[in-house]
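Quick one: this structure, given as structure tokens, is what I'll be asking you about.
Of the protein chains in this complex, one is absent; all others appear in place.
Chain naming follows the written order as A, B and C, and within any one chain the residues start at number 1.
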Amino acid sequence: MPVLRAALRRLTIFVGTVLVASLVIFLIIQALPGDVAQVTLGVGASPDDVDALRQKWGLDRPLIIRYFEWLGGMLHGDFGASYLKGQPVVSQITPRLAVTLWIVGLSIPLSLLVAIPMGLFSAMMRRRWSGALINALSHVGLAMPVFFLGVLLTMVFAVHLGWFPANRYVPITKSVSQWASRMVLPVMTLVLVQGCFLARYVRAGFIDVLGEDYYRTARASGWTKWRGLVRHGMRNMATSLVTVVGLQISSLLVGAVLIEEVFVLPGLGSLLIDAVGSRDLVVVQGVVMLLVFAVLLINFLVDLAYLWIDPRLRRGAA
Amino acid sequence: MTAYSLDHVTMAFGGRRRKVTALESLTLHIGEHERWGIVGESGSGKTSLLKILAGLIRPTSGVVHFLGRDLDHANREAMASLRASVQMVFQDPRSSLNPRMRISEIISEPLRSPLLKGRVDVPTNPETRVSEVLDAVGLPPDAATRFPHEFSGGQRQRIALARALAPRPRILLADEPVSSLDVSVRAHVLNLLNSLVDSMGLTLIMVTHDLAVVRHTCDHVGVLQQGILVESGKVLEVMNHPKQEYTQELLNAVPRIKESG
Amino acid sequence: MKKLTLVIGLIGSGLVVLAALVSLVWTPFDPSKVSGIRYGSLTWPHILGTDALGMDTASRLMVGAQTTLLVGILAVAIAALIGVPLGVFVGMGHKTLGEILARGSDILYALPALLLAILLASALGSSVTTASIAIGIATIPVFQRMARASTLTVMSQDYILAAQVSGTPTSVIALRHVLPNIAPLLGVQAAASFSMAILAEAGLAYLGLSAPKTVPTWGRMLRDANFLTQPMQAVIPGIAIVIAVMGFNLLGDGVRDYLDPRLQEVR
Partner (left out) sequence: MSLLDVKDLSVSFGRHRTRVLDHACLSLEPGQRLGFVGASGSGKTVLASAIMGLLPENAHVEGSIVFQGQELTALTDRVFSAIRGRNLSMVFQEPMTALDPTMKVGRQAAELIGLHRETSTMATRQRVEQIFDRVGLDHASRIADAYPHELSGGQRQRVVIAMALMNNPAMVICDEPTTALDATVQAKVLSLLDEELAGVNAACLFISHDLGLVSRICTDVAVIHAGKIVERGSAAQVFMNPQHPYTAGLVATASIDAVEPGTRLPVIEDFFDPRQEQ
């Protein structure tokens, strides 16, 4: 089973990188300038008080032991407790993770739904004005900062037209319709920007396929232009798109913070920014680890998707 | 004197699991001023053989002697003498000429090699030598200031030949020098190659899949099949009385105009 | 079509450079001086209005162009100066090192630039320099990969073999053959990364992770604007960002098409 072996190889690499990444994150965060205990108590605090706080938070013990404790804790879902609020990190992350996941989870498939037809059309019609127009549109979308588009859409749809509320987030568990009406604008913003971004890759991928010998073979077999391109181009185009989408998901997990900022949504990114601002290192460490884990997991899944899409990778050559 | 003598040379690529043997226990002696054609199809190991002769890769096992000296990569003296006296012409002139260099720079590159410093048999003035070899391959002197893309395939192969001849090599290696060219251009390049090898008294080792080219250009032939030298000897003997079925098959495959239509 | 791309790109990026250059010697008003008019509308002499503190928007926009260019230059310089030599080195065949670097760059590649910027900002304090460094580091793998891939393509060409056969030293091959042949692609990549850096810095500034309030940057101006009462104060810097990003993007595309139509559409 070459497929299984290749998959196992990638799994090993995945687990290895997660461990290395956790160590790096731990070291960076613990080595960051600024003594947490000192910062918490203020500059005027007595050294004894600072030492006592350090002892209380366990900062006086060797790094390596603290690392393994932290790692072991995470394995059964304990990310530690916030220095400042004393609250478990997990209970802060969970509700906010849901918000971010909704945003990312909705916008990625929807932006693909926008990007693929857009890219397909502008690739096939690239010598006509209609294709050039779509291409120009995607260029504008690519240059558009999400927060700016978010502000623009809010001005138009929330302030001017009053179609959607622009105030506080409502969890889906409380009211589905209220939740939905507050998700429309953030998700629309992301879909427009991400859609344009992905459309450029889709276009480039399809243009490559149009020049390939196998597309000519397909045409000579009796496929019409469009159907032949969809039938024989989609999978081949997807090989390059999968990586981009994977990176897109990872960058959105953090990048959603911009959208959360514009639309005042309590997501993971804003938790991270708040924690950095208040130097709540346990929270920072936990959120960063979670994000990095997610990013590496997505990478791993992208690798697996490759095995499925591109049969050439299934045999040995990795 | 023998130019090359190869003794049980084996070349294998890849790791433990997917090992590919490109050459297997190959023994071959090539005398100076001989013209050898090495014939084989894809996967026969002919490219590996050429790279070993050029000193670009080291065989997995076996011994290569170059002009009587053991060609061990640790033997700097032997390597330097190899680099200074062996030049190579490649299959695809589009890929063998750097598109961003002028023809004069391309041709004089081998002359600027640090290995040639202080050697008396090497032309000292690059500019003069460039115009000399351009003339020898039948290109106008103003070609020197132009770029490769301004020339046709046949002309580019002439430029590649000029580069190879610039440092006055003793041995010329050729990797399918005409197979990327049209039949009509092929004749030009073969004529040129023949007359240059003649007038400069070179040792020629040419790798090709085309027996007709070998018959026309070479006096010796070696037939490679999947890494094994199945037959070798004087061209006429091998071609007129092939001992191997494979050689016969290659002979039959030579395209020639069927007279009866 | 191709020329149009180049022309629009030149106009967009040219406007930004011009604004930055002019602002070095002249701005309509002192960009950090508070005038009497708060929330000024778009009338003479404050043609683009004033912000909540009464500072002249047109002047701040021009000075902001400096920051924008600085970010792009710094980030691309960091990314290219580290990424390109690494990529060429690995592409020219250092196997063990290549494997280690590939893994390292895979992790860095997957890490969102924003996360890196947040970490760095919390370590070094937020400033334009910190933001640019973070963006630059996050862009290293882009250059490393591109340099590696194009080096591999060059190394598979026969003219490399020809040079090796004559005994040309590896360092000379790198300088004479590899770098000139990968330079056009890297240039296009630099233009694309330049515009992405501008976009990323605007985002960081919007989050308050880049320049402090005293330094006028476009992202910061957008953040500080109150779009309910003064929508134009948000729209103006927003449009400036779009023009800059699109300008440099199209400039890269246009130059690529113009120089070498054979180059693939890459980014």
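Operating definition for what follows: a contact is a pair of C-beta atoms (placed from the backbone, for glycine too) under 8 Å apart; a residue touches a chain by one contact, two chains touch by 3 or more.
Just so it is clear, the structure is predicted and the values come from calculations on it, not from any experiment.
Within the whole complex, touches from the chain that is not shown fall on A, B.
Only one residue in the set A:S22, A:S138, A:N236 or A:S250 touches the chain that does not appear here, and it is A:N236.
Shown as candidates are B:E41, B:D72 or B:E237; the residue that touches the absent chain is B:E41.
Contacts to the hidden chain, counted on subunit A, fall at residues 127, 212-214, 216-225, 231-232, 235-236, 239, 309-312, 315. Residues of subunit B in touch with the missing chain: 41-42, 153, 182-188, 190-191, 194-195, 209-213, 215-217, 235, 249-250, 252-261.
The definition used in the following text is that only the chains that are shown with their structure count from here on.
With centres computed from CA atoms alone, C is the chain lying nearest the middle of all the protein shown. Compared with subunit C, the chain whose C-alpha mean position is the greatest distance off is B.
The leading chain pair by number of C-beta pairs in contact is A-C.
Averaged C-alpha coordinates put the centre of subunit A at 21 Å from the centre of subunit C. In whole angstrom, the spacing between the mean C-alpha positions of subunit A and subunit B is 54. Listed in rising order, the residues of subunit A touching subunit C in the complex are 13, 17, 20-21, 28-29, 32-33, 132, 139-140, 142-148, 151-152, 154-155, 159, 200-201, 203-204, 207-208, 246-247, 250-251, 253-255, 257-258, 261, 269, 272-273, 276, 279, 284, 288, 291-292, 295-296, 298-299. Listed in rising order, the residues of subunit B touching subunit C in the complex are 54-56, 80, 83-84, 86-88, 90-92, 95-101, 106, 109-110, 112-116, 160, 163, 167, 173. By the touch criterion stated above, subunit C contacts subunit B in their complex at residues 157-159, 161-169, 176-177, 180-181.
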